[in-house]
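There's a structure below that I have some questions on.
Here the complex is missing a single protein chain, while all its other protein chains stay put.
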Amino acid sequence: MDLSIDKGILQKAQARAIDTRRDIHKHAELGLIEFRTAALVANRLNELGLEVSVGKEVMDESSVYGLPPDEAVAQGFARAIEEGADRALIERMRGGCTGIVGVLDTGRPGPTLALRADMDALPIVEHGGRDHVPAREGFRSVHEGVMHACGHDAHTAVGLAVAEVLAANKDKLSGKIKFIFQPAEEGGRGSLPMTTRGVVDDVDHFIAIHVGVGVPSGVLCPAVTGHLASEKWDVSFEGKAAHAGGWPEQGANAVLAASNAVVSLYGISRHREGRTRINVGVINGGSGRNVIADKASLIMELRGETQDILDYLTRRGEAVIKGAALAQDVSANIQVVGKTTTAGSDAGLARMIADACTTVDGLQLRLDPHITGGSEDATFMMHRVQQRGGDAVYCAIGSDLPSGHHTPRFDIQEADLGPAIEALAKSLLSLSQ
Amino acid sequence: MDLSIDKGILQKAQARAIDTRRDIHKHAELGLIEFRTAALVANRLNELGLEVSVGKEVMDESSVYGLPPDEAVAQGFARAIEEGADRALIERMRGGCTGIVGVLDTGRPGPTLALRADMDALPIVEHGGRDHVPAREGFRSVHEGVMHACGHDAHTAVGLAVAEVLAANKDKLSGKIKFIFQPAEEGGRGSLPMTTRGVVDDVDHFIAIHVGVGVPSGVLCPAVTGHLASEKWDVSFEGKAAHAGGWPEQGANAVLAASNAVVSLYGISRHREGRTRINVGVINGGSGRNVIADKASLIMELRGETQDILDYLTRRGEAVIKGAALAQDVSANIQVVGKTTTAGSDAGLARMIADACTTVDGLQLRLDPHITGGSEDATFMMHRVQQRGGDAVYCAIGSDLPSGHHTPRFDIQEADLGPAIEALAKSLLSLSQ
Amino acid sequence: MDLSIDKGILQKAQARAIDTRRDIHKHAELGLIEFRTAALVANRLNELGLEVSVGKEVMDESSVYGLPPDEAVAQGFARAIEEGADRALIERMRGGCTGIVGVLDTGRPGPTLALRADMDALPIVEHGGRDHVPAREGFRSVHEGVMHACGHDAHTAVGLAVAEVLAANKDKLSGKIKFIFQPAEEGGRGSLPMTTRGVVDDVDHFIAIHVGVGVPSGVLCPAVTGHLASEKWDVSFEGKAAHAGGWPEQGANAVLAASNAVVSLYGISRHREGRTRINVGVINGGSGRNVIADKASLIMELRGETQDILDYLTRRGEAVIKGAALAQDVSANIQVVGKTTTAGSDAGLARMIADACTTVDGLQLRLDPHITGGSEDATFMMHRVQQRGGDAVYCAIGSDLPSGHHTPRFDIQEADLGPAIEALAKSLLSLSQ
Partner (left out) sequence: MDLSIDKGILQKAQARAIDTRRDIHKHAELGLIEFRTAALVANRLNELGLEVSVGKEVMDESSVYGLPPDEAVAQGFARAIEEGADRALIERMRGGCTGIVGVLDTGRPGPTLALRADMDALPIVEHGGRDHVPAREGFRSVHEGVMHACGHDAHTAVGLAVAEVLAANKDKLSGKIKFIFQPAEEGGRGSLPMTTRGVVDDVDHFIAIHVGVGVPSGVLCPAVTGHLASEKWDVSFEGKAAHAGGWPEQGANAVLAASNAVVSLYGISRHREGRTRINVGVINGGSGRNVIADKASLIMELRGETQDILDYLTRRGEAVIKGAALAQDVSANIQVVGKTTTAGSDAGLARMIADACTTVDGLQLRLDPHITGGSEDATFMMHRVQQRGGDAVYCAIGSDLPSGHHTPRFDIQEADLGPAIEALAKSLLSLSQ
């Protein structure tokens, strides 16, 4: 098995990855409106000679949850064009369909492999101080209030770099390699529509990547597990306003219903089979001090260690919300705006990756399960691949973080990207043969 | 108008009323099982030559709420027989139909009058100390745990005494006089079935009597008003038991549902049009510390200043209970075990009564409305009479009470009964002419 | 007693009142920042030769609740200057001290009278359609989002007009007449600081005025009563944020505490002595779906039929909020941002007013109590006057309203102001003599 890669090719791709990461970081875009980023990805994959599919070709529009308001979509679209995105290309991405798949098809019989990266940023105001590298080095987000605070900029850059290296080594490969760039991992929105569309139905070996997540610099861990299955709900209550002093009995109190729901939601029972999590992160309701509130809303999430536990939580949560509404004669509406599931990393595939990476300088492989308490929608793809007989890993690219994920000073060590690119390229090379 | 009453007849009836009151006090019986008391009343009315109707003749059995458990009924029945009640008579009173109506029919054209008394006692252990007259004088309740702590013993005795006086003056009367003895005023259960059965449908002038209620000795007040309309509910929740440590998710928690209902019931909104009252007096639920409770119950009541307000409260209360049940996947059942309504005392009738009582020694008439915060089911009869064009008063027989209604040391001043008997007899005499 | 008023003087004042009302309407200002309005009032009173006191001279700054944020104050201040207010004058009104008192001192011995008007507008966007007179006639509020939707513009105009008429009839008067222009009646903020400062301590007869409030055009009703005592609270909860998926036990959940408080606040018991009202009109809390909320707030009010009932509600409300906070390990802070009390209209004074108004053409006097379910902080002044032996009325200037108080289409019939000005002038003239 020839896992050698020309050093020049590799170094060029590694260097370019840094530039790409900084470019994307500087032009951070929120989930489902990553028009500029997706256009950049599509163009690069095209240049590399891959077959590129875009928009509804790779996403089931009816499975898209939590699309931003029309105005935000329009703004994001216009801005992407201003910043150079091709209008014809991004027109194809409307409706939240900003996913891209590039296929490197060798034409030779062999396995189908997939590498998955995500592209979206977060609604966070990026720190502007000199101690924050992106600010100091000039690639702080120019989209004020939107920030790559979870490293997806790096994931996209790494995915493109690996594609570049492998495209240059196509003759050593067999089968197909799919490079999947999903939108909107935040909020759990981008993966399910791609999975539903069948993007991973033919995949034998699947690798999802994520930088950081508690793994230190110098370590690659293709054994991340324990993602909680989750649903994100936006709940609205609608009652009837009334003057609280004059005609209190004529109101149907949406604030009272919502408050009752909050109290009861946290009281949903624990589950024998594993962890549960319930949170109402945000409550808003009412219009004036002396008016019985006719409107209230909750922004909440439910998480379970297994899909069964999550199903239990959603069933119970629905009952609690309906009951709280009924008690106050108000109506309640639950909108599911995001979903993730669970999926473990396969030890066999992790081992194969480790075997392929022994020649990567300065990189340590960790194979014992690394448990995370978070949620991640790449699990839909992993679950689908495993369900159809393939195997999958969630692979952490270790990096010492100056500040935690989802914080204004979040940053990665760019030096960690090079070895990861080499390792992933060699792993895919190995799996392909 | 001849309102004179032979002094000897009056004094005999007054003296007998004390004996009767003490006899009934000593043999206190709970609502809907006042078999002995009702038999005593029926016999006395028969002796006086009145037409006596009993049981289902004067009560609509299907309107009887809150019948005691079978065992309690059987015990009460057996005890009444032991204490001398006629079995054939009280057999007719089964099914909670312990009401009696005696009609003094003059055969002459004239108005139909009604005097209403109630007969039931309360589940209270009577005080046994020397400072409590019934104990000292030997007529403390021999039915341990049942006590006439609201004066209904006196009402029944007064009703019989007035019947005795008027039966002896039949030739001065015209029309009909109905003496209505209702069961189960406590809990609001006895009046509605008699009203529904039509007992007051032909009544032109109606007088309900009550001793005490805040009116002092020496005063008669045929102007009591402000009784709150009420419903008494027994609510049961049924869920599913589960081991709280092992399989918590398999339970459907009845204690949690009931607790939630309690919290929300008190939060039902105030009403523009008047007073509201909500109380969950008793909660019970669960079987063991480590078992998720499958059963819970509430004993509660709702009261409103008007029937409309009460209807609002019952509608809202039902929604709250159903909502709390739905939220916990348990079922809820509301059993209505008592009802009262509202009805004001008519000023015209009160005035006529006052005019008839000017010759009663040592009795002061009070005609300004005396407002009570309690509930009373004679209001169903009053409301019915008023609705059909008649008039009605709720008449307080003032008495200085050593201890409040519904307390173990409750007692009345027996000396207050004589003037009341005279006053009521004269009032009916006057109204009849 | 000479109650004649020169017709020319009266008509001039009446006509000017319309202009003044429209000017104030067009330049509506929120409570405690009515700089332009107060300056206009002060200037007019000066022109009339009254002794004018302003700012801290007539308001106890330490009793000012619910001052708008600094930025809003600064904006309001700057705008008033742009619109012509005298800077030196309004500098004296800083700190929420926008109240004005003008005294017409006859120098002759006699009673001290007071007429009170309020000056503030509401945060409502005024309707702009042709069917809305202010829009059609060109005096719709130019301060977008601020609107005189409760008629205080008319109150101020009437107050000035009455001052104008009486200043021209000074020789017929004796004693003193105080014209009190209070800020911030909305939210119950302006009256208490003026009362505390002693503004009405020497007043023998006090008249507060209000247009509309359910009284029709052509009627003057100096017998409004039943204002509920109230407190307005802004409550904030502060806990500790934590990642809801990862470290849920590390949070101190402010949204949960606030929700619990809402549920329990509505459950505060009814009161024997009269009406109670509780409302949490607005709830807000939390920052993100997956973050345990560290902040939440309530905007709420408590009202009672008497000051004692209100005191009961505030004591219980405080306990509920502290308990809810304690249960969740969060802190709670209650800020009182408004207060009103109760005070009835004195029948004797109302009668004197009625007697003085018999010669006012087309005006009907109504003296039976007109009960309102709202709250009003003029009650502090009324209560103070009554407490010190004077008498007071709350006087409704009837007007048929096209749309209710506090709505975007609220308007009055300007034709109702003229007779009211005449009636009030004659009343004060009469009371002064």
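So that you can tell them apart, the chains are marked A, B and C in the order they are listed, and the count of residues begins at 1 in each.
What we mean here is this: contacts are C-beta pairs under 8 Å (C-beta built on N, C-alpha and C of every residue); 3 or more make two chains touch, one makes a residue touch a chain.
Bear in mind the structure is a predicted one, so any value in this text is a computation, not a measurement.
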Report summary line: Where B:V280, B:I334 or B:A347 are the choices, the one touching the absent chain is B:V280
Report summary line: Given C:N46, C:S269, C:T359 or C:Q387, the correct residue touching the omitted chain is C:S269
Query - Chain not shown: contacting residue from C:T37, C:T156, C:N169 or C:N253 - result: C:N253
**Report entry** Omitted-chain contact residue, chosen from C:R79, C:R94, C:K170 or C:K322
**Finding:** C:K322
Query raised in the report: Among A:G110, A:G218, A:G246 or A:G267, which residue is in contact with the omitted chain in the full complex?
Result: A:G267
Query raised in the report: Taking the full complex into account, what residues of chain B touch the chain not shown?
Result: 187, 228, 230, 232, 244-246, 248, 253, 255-256, 258-260, 262-263, 266, 277-293, 296, 299-301, 303, 373-375
Report summary line: chain C residues touching the chain left out here are 246-251, 253, 256, 260, 264, 267, 269-272, 292, 312, 316, 319-320, 322-329
Report task. Please give every residue of chain A in contact with the chain that is not shown. Result -> 263-264, 266-270, 272, 275-278, 373
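The rule is short, and it goes like this: only the chains that are shown with their structure count from here on.
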Query raised in the report: Which chain has the mean of its C-alpha atoms lying nearest to the mean of all protein C-alpha atoms shown?
Result: C
Query raised in the report: Ranking chain pairs by contacts, what comes out on top?
Result: A-C
Query - Centre-of-Cα separation between chain B and chain A, whole angstrom - result: 70
Query raised in the report: Whole-Å distance, chain B centre to chain C centre, using C-alpha means?
Result: 50
Query - Where chain C touches two or more other chains, by residue - result: 263, 266, 277-278, 373
